[in-house]
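Only a single protein chain was left out; the remaining protein chains are all shown in position.
Let's look at chain A:
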Amino acid sequence: MKAPVGDDPASKSGDPRDEIIQHLGAMRAFAMSLTRDGSSADDLVQDTIVKAWSKIATFEPGTNMRAWLFTILRNTFYSGRRRAKREVEDVDGVMAGGLAEKPAHDGRLAMRDFEFAFAKLPDEQREALTLVGGSGFSYEEAAETCGVAVGTIKSRVNRGRKKLAELLHLSEDDSMDMTDKSTMAVIGSQSATGGFRA
């Protein structure tokens, strides 16, 4: 298995749990992509740390600790989410509201627009894209983390990309080249102020 983290100083010292601290940044990023909210993400990381600590016997030294931690994190997220379904739906509502305006005004995907669109994706597509596109996991590692087949991860990544294109109004119907977006934004804003006034 390819390890995204190169060196592994903690394994020499005996307790693999000493290595957890090196993965906190990545755990927060993965948690953030799942919860779409900073304080929920940190709560999720905290729960994951406690679980990982007590379940360390299930970690095989020498294997990918980040993937192991991510697995615990996502299991914690999904079991917790069943309990707090209403909260999540609220988050979805907020995100849906934010996406109403047309993005990509400066010819690049604006980060904020991208994040809104990304937050709208189904959980399984969001996590697949985060693992493969964000954290640089191989398809195999992502599949192991999510407990599904490699082909399933590949199709989630593909569907996620397509869905992002749709949400960002960049689907195949959109015949504009990305670099023409700034021009179109100008035209768009003119028609928004000038047209349809009557």
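Keep this in mind: a contact is a pair of C-beta atoms (placed from the backbone, for glycine too) under 8 Å apart; a residue touches a chain by one contact, two chains touch by 3 or more; residues count from 1.
By our rule, contacts and distances are computed from a predicted model.
Not every chain of the complex appears here, and the one that does not is recorded in UniProt as "Anti-sigma factor NepR domain-containing protein", selected from "Na+/H+ antiporter subunit D", "L-serine deaminase", "NADH-quinone oxidoreductase subunit N" or "Anti-sigma factor NepR domain-containing protein". Of A:20, A:65 or A:146, it is A:20 that touches the chain left out of the display.
By the touch definition given at the top, chain A reaches the unshown chain through residues 17, 20-21, 24-26, 28-29, 32-33, 41-42, 45-46, 49-50, 53, 108-109, 111, 114-115, 118, 129-130, 133-135, 161, 164-165, 170, 172, 177-179.
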